[in-house]
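As you look at this complex, bear in mind that one protein chain is not there, while each of the others sits in place.
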Amino acid sequence: MSSSNHIVPLNIYIKVLSALLVLTVLTVAVAQMDFGVFNVLIAMGIATVKATLVLLFFMHLKYDNKLFLVIFLTGVFFLIVLFLFCEFDIITRIPENSVL
Amino acid sequence: MTTVEAKTHKVAHHFDSADQEKAASKLGIWLFLCTEILMFGGLFVGYALYKRMYPDIFLQGSTFLDWKLGALNTVVLLVSSLTMALSIYYAQKGKNSKSTTCLWITLLCGFIFMGVKYIEYSHKLHLGLAPGDFFSYTETTTLKGLPLYFSFYYCMTGLHGSHVLAGMVLIFWLIIRSHKKHFGPSYYTPLECVGLFWHLVDLIWIYLFPLLYLVE
Partner (left out) sequence: MSVNYLNEKKGLASWLFTLDHKRIGILYMITVFTFFLLGGVFALLMRLELFSSGENLVAAAVYNQFMTFHGAIMVFMVIIPGIPAFMGNFFLPLQIGAKDVAFPRINLLSWYCLIVGAMVALCSLFFNGVDTGWTFYTPYSIRTDNGTIWVVLGAFIMGFSSILTGLNFIVTVHKLRAKGMGFFQMPLFVWALYSTAIIQVLATPVLAITLLLLSAERIMGIGIFDPKLGGDPVLFQHFFWFYSHPAVYIMILPAMGVISELITTFSRKTIFGYKAIAFSSVGIAAVSFFVWGHHMFVSGQSEWVGILFSFITMLVGVPTAIKVFNWVATMYKGSIKFDTPMLYANGFLFLFVIGGVTGIMLATLAFDVHVHDTYFVVAHFHYVMVGGTLMAIAGGLFYWFPKMFGKMYSEFWARISFVLVFVGFNVTFFPQFILGFMGMPRRYHDYAPAYEPLNQLSTVGSWMIGLGFVVVFFVVIQALLKGEKAPANPWGAVTLEWQTDSPPPHENFHETPVVTKGPYDYS
(Lines give C-alpha, C1' and ligand atoms only; values in the text may rest on other atoms or scores of the structure.)
Protein backbone atom coordinates (compact mmCIF):
# COMPACT_ATOMS: atom_id res chain seq x y z
CA MET A 1 0.00 0.00 0.00
CA SER A 2 1.78 3.10 -1.17
CA SER A 3 -0.94 5.24 0.42
CA SER A 4 0.47 4.35 3.84
CA ASN A 5 3.26 6.86 3.18
CA HIS A 6 0.73 9.65 2.70
CA ILE A 7 1.68 12.87 4.50
CA VAL A 8 -1.27 14.70 6.04
CA PRO A 9 -0.86 18.52 5.75
CA LEU A 10 -0.05 20.31 8.99
CA ASN A 11 -3.07 22.60 8.90
CA ILE A 12 -5.44 19.62 8.86
CA TYR A 13 -3.95 18.39 12.15
CA ILE A 14 -4.41 21.84 13.69
CA LYS A 15 -8.01 22.07 12.45
CA VAL A 16 -8.82 18.62 13.83
CA LEU A 17 -7.43 19.50 17.25
CA SER A 18 -9.45 22.74 17.28
CA ALA A 19 -12.61 20.82 16.42
CA LEU A 20 -11.88 18.31 19.19
CA LEU A 21 -11.40 21.06 21.75
CA VAL A 22 -14.62 22.79 20.68
CA LEU A 23 -16.47 19.50 20.98
CA THR A 24 -15.03 18.98 24.47
CA VAL A 25 -16.44 22.34 25.53
CA LEU A 26 -19.74 21.33 23.94
CA THR A 27 -19.75 18.05 25.91
CA VAL A 28 -19.41 19.94 29.17
CA ALA A 29 -21.98 22.54 28.10
CA VAL A 30 -24.74 20.09 27.16
CA ALA A 31 -24.13 18.20 30.40
CA GLN A 32 -25.36 21.25 32.29
CA MET A 33 -28.68 21.14 30.41
CA ASP A 34 -31.39 18.54 30.71
CA PHE A 35 -32.74 16.87 27.57
CA GLY A 36 -34.45 13.99 29.39
CA VAL A 37 -33.86 10.62 27.77
CA PHE A 38 -31.67 12.24 25.12
CA ASN A 39 -28.95 13.18 27.62
CA VAL A 40 -26.99 9.97 27.15
CA LEU A 41 -27.59 9.89 23.40
CA ILE A 42 -26.28 13.44 22.95
CA ALA A 43 -23.23 12.82 25.13
CA MET A 44 -22.39 9.57 23.31
CA GLY A 45 -23.10 11.21 19.94
CA ILE A 46 -20.58 13.98 20.58
CA ALA A 47 -18.04 11.46 21.88
CA THR A 48 -18.50 9.40 18.72
CA VAL A 49 -17.93 12.44 16.50
CA LYS A 50 -14.72 13.12 18.41
CA ALA A 51 -13.66 9.49 18.17
CA THR A 52 -14.31 9.54 14.42
CA LEU A 53 -12.11 12.61 14.00
CA VAL A 54 -9.29 10.95 15.91
CA LEU A 55 -9.67 7.76 13.88
CA LEU A 56 -9.86 9.41 10.48
CA PHE A 57 -7.09 12.00 10.82
CA PHE A 58 -4.79 11.26 13.78
CA MET A 59 -4.94 7.53 13.11
CA HIS A 60 -4.87 8.06 9.31
CA LEU A 61 -7.83 5.76 8.60
CA LYS A 62 -9.04 8.19 5.94
CA TYR A 63 -5.89 7.64 3.92
CA ASP A 64 -4.84 4.15 4.93
CA ASN A 65 -5.70 0.61 3.91
CA LYS A 66 -9.44 0.14 4.38
CA LEU A 67 -8.79 -3.28 5.94
CA PHE A 68 -7.83 -1.44 9.14
CA LEU A 69 -11.23 0.22 9.22
CA VAL A 70 -12.86 -3.18 8.78
CA ILE A 71 -10.83 -4.60 11.70
CA PHE A 72 -11.77 -1.68 13.93
CA LEU A 73 -15.46 -1.86 13.08
CA THR A 74 -15.48 -5.63 13.58
CA GLY A 75 -14.29 -5.10 17.13
CA VAL A 76 -16.99 -2.50 17.77
CA PHE A 77 -19.63 -4.71 16.15
CA PHE A 78 -18.96 -7.70 18.40
CA LEU A 79 -18.95 -5.41 21.40
CA ILE A 80 -22.44 -4.28 20.45
CA VAL A 81 -23.46 -7.93 20.08
CA LEU A 82 -22.24 -8.63 23.62
CA PHE A 83 -24.12 -5.61 24.95
CA LEU A 84 -27.40 -6.31 23.14
CA PHE A 85 -27.73 -9.93 24.25
CA CYS A 86 -26.87 -9.08 27.88
CA GLU A 87 -29.24 -6.11 27.89
CA PHE A 88 -32.02 -8.19 26.30
CA ASP A 89 -31.51 -10.83 28.98
CA ILE A 90 -31.66 -8.39 31.87
CA ILE A 91 -34.69 -6.49 30.54
CA THR A 92 -36.76 -9.62 29.95
CA ARG A 93 -35.73 -11.40 33.14
CA ILE A 94 -38.35 -11.84 35.83
CA PRO A 95 -37.58 -9.03 38.26
CA GLU A 96 -36.03 -10.19 41.48
CA ASN A 97 -35.46 -8.38 44.71
CA SER A 98 -32.14 -6.66 44.48
CA VAL A 99 -30.23 -6.19 47.70
CA LEU A 100 -29.79 -2.52 46.88
CA MET B 1 16.86 23.01 9.73
CA THR B 2 18.93 20.41 7.98
CA THR B 3 17.26 17.25 6.85
CA VAL B 4 18.90 14.19 8.35
CA GLU B 5 18.37 10.86 6.65
CA ALA B 6 17.58 7.99 8.99
CA LYS B 7 20.18 5.31 9.54
CA THR B 8 19.31 2.52 7.17
CA HIS B 9 16.87 0.10 8.71
CA LYS B 10 17.54 -3.55 7.98
CA VAL B 11 14.49 -5.47 6.76
CA ALA B 12 13.95 -8.73 8.67
CA HIS B 13 15.01 -11.85 6.78
CA HIS B 14 11.54 -13.27 6.17
CA PHE B 15 10.19 -10.18 4.39
CA ASP B 16 10.75 -9.42 0.71
CA SER B 17 10.66 -5.65 1.03
CA ALA B 18 10.46 -2.77 3.50
CA ASP B 19 6.93 -2.01 2.28
CA GLN B 20 5.79 -5.54 3.07
CA GLU B 21 7.36 -5.35 6.52
CA LYS B 22 5.69 -2.04 7.29
CA ALA B 23 2.29 -3.22 6.05
CA ALA B 24 2.60 -6.31 8.26
CA SER B 25 3.48 -4.22 11.31
CA LYS B 26 0.54 -1.91 10.83
CA LEU B 27 -1.89 -4.77 10.29
CA GLY B 28 -0.55 -6.32 13.48
CA ILE B 29 -0.99 -3.16 15.53
CA TRP B 30 -4.54 -2.64 14.25
CA LEU B 31 -5.45 -6.18 15.25
CA PHE B 32 -3.96 -5.44 18.65
CA LEU B 33 -6.08 -2.28 18.93
CA CYS B 34 -9.11 -4.41 18.11
CA THR B 35 -8.32 -6.65 21.10
CA GLU B 36 -7.96 -3.53 23.27
CA ILE B 37 -11.38 -2.33 22.21
CA LEU B 38 -12.95 -5.62 23.21
CA MET B 39 -11.08 -5.72 26.50
CA PHE B 40 -12.17 -2.22 27.52
CA GLY B 41 -15.52 -3.03 25.93
CA GLY B 42 -16.31 -5.59 28.62
CA LEU B 43 -16.13 -2.78 31.19
CA PHE B 44 -18.21 -0.43 29.05
CA VAL B 45 -20.90 -3.09 28.62
CA GLY B 46 -20.94 -3.69 32.38
CA TYR B 47 -21.18 0.07 32.97
CA ALA B 48 -24.11 0.45 30.57
CA LEU B 49 -26.04 -2.45 32.13
CA TYR B 50 -25.59 -1.31 35.73
CA LYS B 51 -26.18 2.35 34.90
CA ARG B 52 -29.64 1.41 33.65
CA MET B 53 -30.28 -0.83 36.65
CA TYR B 54 -29.11 1.66 39.28
CA PRO B 55 -29.36 5.18 37.78
CA ASP B 56 -29.45 6.87 41.19
CA ILE B 57 -26.20 5.32 42.33
CA PHE B 58 -24.36 6.48 39.22
CA LEU B 59 -25.84 9.95 39.52
CA GLN B 60 -24.76 10.30 43.12
CA GLY B 61 -21.36 8.76 42.43
CA SER B 62 -20.53 11.26 39.71
CA THR B 63 -21.13 14.18 42.07
CA PHE B 64 -17.95 13.17 43.91
CA LEU B 65 -15.95 13.70 40.73
CA ASP B 66 -14.63 17.10 39.67
CA TRP B 67 -15.55 17.58 35.99
CA LYS B 68 -12.99 20.38 35.72
CA LEU B 69 -10.15 17.95 36.37
CA GLY B 70 -11.73 15.48 33.92
CA ALA B 71 -11.99 18.18 31.27
CA LEU B 72 -8.40 19.24 31.89
CA ASN B 73 -7.24 15.68 31.35
CA THR B 74 -9.30 15.46 28.18
CA VAL B 75 -7.59 18.52 26.78
CA VAL B 76 -4.17 17.20 27.84
CA LEU B 77 -4.72 13.91 26.05
CA LEU B 78 -6.09 15.58 22.92
CA VAL B 79 -3.04 17.85 22.72
CA SER B 80 -0.76 14.88 23.27
CA SER B 81 -2.49 13.10 20.41
CA LEU B 82 -1.73 16.05 18.16
CA THR B 83 1.94 16.14 19.14
CA MET B 84 2.17 12.40 18.60
CA ALA B 85 0.74 12.79 15.11
CA LEU B 86 3.10 15.70 14.48
CA SER B 87 6.14 13.69 15.48
CA ILE B 88 5.26 11.30 12.65
CA TYR B 89 4.63 14.27 10.34
CA TYR B 90 8.09 15.67 11.02
CA ALA B 91 9.70 12.25 10.73
CA GLN B 92 8.07 11.89 7.32
CA LYS B 93 9.55 15.26 6.37
CA GLY B 94 12.96 14.24 7.69
CA LYS B 95 13.01 16.85 10.46
CA ASN B 96 14.39 14.71 13.23
CA SER B 97 14.84 17.26 16.00
CA LYS B 98 11.29 18.62 15.63
CA SER B 99 9.99 15.07 15.67
CA THR B 100 11.90 14.39 18.89
CA THR B 101 10.59 17.59 20.50
CA CYS B 102 7.03 16.51 19.72
CA LEU B 103 7.69 13.18 21.42
CA TRP B 104 8.98 14.97 24.52
CA ILE B 105 5.81 17.09 24.65
CA THR B 106 3.70 13.94 24.30
CA LEU B 107 5.55 12.35 27.19
CA LEU B 108 5.11 15.50 29.26
CA CYS B 109 1.35 15.40 28.59
CA GLY B 110 1.37 11.82 29.83
CA PHE B 111 2.98 12.99 33.07
CA ILE B 112 0.43 15.79 33.48
CA PHE B 113 -2.41 13.31 32.91
CA MET B 114 -1.05 10.91 35.51
CA GLY B 115 -0.40 13.79 37.94
CA VAL B 116 -4.01 14.94 37.71
CA LYS B 117 -5.13 11.33 38.16
CA TYR B 118 -2.96 11.11 41.28
CA ILE B 119 -4.61 14.23 42.72
CA GLU B 120 -8.06 12.82 41.99
CA TYR B 121 -7.32 9.39 43.42
CA SER B 122 -5.68 10.64 46.59
CA HIS B 123 -8.55 13.03 47.22
CA LYS B 124 -11.08 10.20 46.96
CA LEU B 125 -9.07 7.73 48.98
CA HIS B 126 -8.73 10.42 51.64
CA LEU B 127 -12.53 10.71 51.80
CA GLY B 128 -12.80 6.93 52.09
CA LEU B 129 -14.23 6.49 48.58
CA ALA B 130 -11.97 3.48 48.04
CA PRO B 131 -12.75 0.41 45.91
CA GLY B 132 -14.82 -2.48 47.25
CA ASP B 133 -13.98 -3.73 50.73
CA PHE B 134 -11.97 -0.60 51.53
CA PHE B 135 -14.91 1.73 51.01
CA SER B 136 -15.35 3.67 54.25
CA TYR B 137 -17.27 6.80 53.29
CA THR B 138 -20.28 7.21 55.57
CA GLU B 139 -22.70 10.08 55.21
CA THR B 140 -26.35 9.73 56.03
CA THR B 141 -27.37 10.67 52.50
CA THR B 142 -25.16 8.05 50.89
CA LEU B 143 -26.96 5.42 48.84
CA LYS B 144 -26.28 1.83 49.86
CA GLY B 145 -24.88 0.79 46.48
CA LEU B 146 -22.46 3.68 46.05
CA PRO B 147 -19.39 1.38 46.16
CA LEU B 148 -20.61 -0.17 42.90
CA TYR B 149 -20.17 3.16 41.09
CA PHE B 150 -16.66 3.49 42.48
CA SER B 151 -15.88 -0.09 41.47
CA PHE B 152 -16.53 0.93 37.89
CA TYR B 153 -14.72 4.23 38.38
CA TYR B 154 -11.56 2.56 39.65
CA CYS B 155 -11.65 -0.35 37.20
CA MET B 156 -12.17 1.84 34.15
CA THR B 157 -9.79 4.66 35.03
CA GLY B 158 -7.30 2.18 36.49
CA LEU B 159 -7.17 0.06 33.34
CA HIS B 160 -7.00 3.23 31.25
CA GLY B 161 -4.29 4.70 33.47
CA SER B 162 -2.20 1.55 33.16
CA HIS B 163 -2.44 1.96 29.39
CA VAL B 164 -1.29 5.57 29.66
CA LEU B 165 1.71 4.38 31.67
CA ALA B 166 2.48 1.68 29.10
CA GLY B 167 2.19 4.29 26.37
CA MET B 168 4.59 6.60 28.22
CA VAL B 169 7.17 3.82 28.51
CA LEU B 170 6.86 3.18 24.78
CA ILE B 171 7.16 6.88 23.96
CA PHE B 172 10.27 7.10 26.10
CA TRP B 173 11.69 4.21 24.09
CA LEU B 174 10.86 6.14 20.89
CA ILE B 175 12.61 9.24 22.26
CA ILE B 176 15.79 7.26 22.85
CA ARG B 177 15.66 5.86 19.34
CA SER B 178 14.79 9.23 17.91
CA HIS B 179 17.84 10.78 19.56
CA LYS B 180 19.90 8.06 17.91
CA LYS B 181 18.35 9.21 14.60
CA HIS B 182 16.73 5.86 13.87
CA PHE B 183 13.72 7.41 12.16
CA GLY B 184 13.34 9.33 8.94
CA PRO B 185 11.24 9.54 5.78
CA SER B 186 12.10 5.95 4.79
CA TYR B 187 11.53 4.30 8.17
CA TYR B 188 9.22 5.45 10.94
CA THR B 189 7.08 2.33 11.58
CA PRO B 190 7.63 2.26 15.39
CA LEU B 191 6.46 5.89 15.58
CA GLU B 192 3.30 4.99 13.71
CA CYS B 193 2.55 1.87 15.75
CA VAL B 194 3.08 3.49 19.16
CA GLY B 195 1.18 6.49 17.84
CA LEU B 196 -1.82 4.36 16.98
CA PHE B 197 -1.75 2.86 20.47
CA TRP B 198 -1.54 6.33 22.05
CA HIS B 199 -4.47 7.58 19.98
CA LEU B 200 -6.55 4.60 21.08
CA VAL B 201 -5.85 5.47 24.71
CA ASP B 202 -7.05 8.99 23.91
CA LEU B 203 -10.10 7.60 22.14
CA ILE B 204 -11.13 5.57 25.18
CA TRP B 205 -10.78 8.61 27.41
CA ILE B 206 -13.08 10.53 25.05
CA TYR B 207 -15.82 8.09 26.10
CA LEU B 208 -14.79 7.73 29.73
CA PHE B 209 -14.98 11.46 30.40
CA PRO B 210 -18.73 11.98 29.79
CA LEU B 211 -19.61 8.52 31.16
CA LEU B 212 -17.94 8.98 34.53
CA TYR B 213 -17.81 12.74 35.15
CA LEU B 214 -20.92 14.07 33.46
CA VAL B 215 -23.67 11.64 34.50
CA GLU B 216 -27.12 13.23 34.40
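Letters A and B name the chains as they come in the text, with residue numbers starting at 1 for each one.
We take it that contacts are C-beta pairs under 8 Å (C-beta built on N, C-alpha and C of every residue); 3 or more make two chains touch, one makes a residue touch a chain.
Just so you know, these numbers come straight off a predicted model, no measurement behind them.
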Which residue from B:Gly94, B:Gly145 or B:Gly161 sits in contact with the chain not drawn here? B:Gly145
For subunit B, which residues reach the chain that was dropped from this view? 12-15, 20, 23-24, 27-28, 31-32, 34-43, 46, 49-50, 54, 131-134, 145, 147-148, 151-152, 154-155, 159
Against the hidden chain, subunit A presents residues 67, 74-75, 78, 81-82, 85-86, 88-94, 98-100
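The rule is short, and it goes like this: only the chains that are shown with their structure count from here on.
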Report the inter-centroid distance (CA atoms only) between subunit A and subunit B in whole Å. 15
For a test of understanding, state which residues of subunit B touch subunit A in their complex under the given definition. 19, 22-23, 26-27, 30-31, 33-35, 37-38, 41-42, 44-45, 48-49, 52-54, 57, 67, 71, 74-75, 78-79, 81-82, 84-86, 89, 92-93, 143-145, 148, 195-196, 199-200, 202-203, 206-207, 209-211, 214, 216
Parts of subunit A lying in touch with subunit B, wherever the complex brings them together: 1-2, 4-5, 7-8, 10, 13-14, 16-17, 20-21, 24, 27-28, 31, 34, 39-40, 43-44, 46-47, 50-51, 54-55, 57-59, 64-65, 67-68, 71-72, 74-76, 78-79, 82-83, 86-87, 90, 98, 100
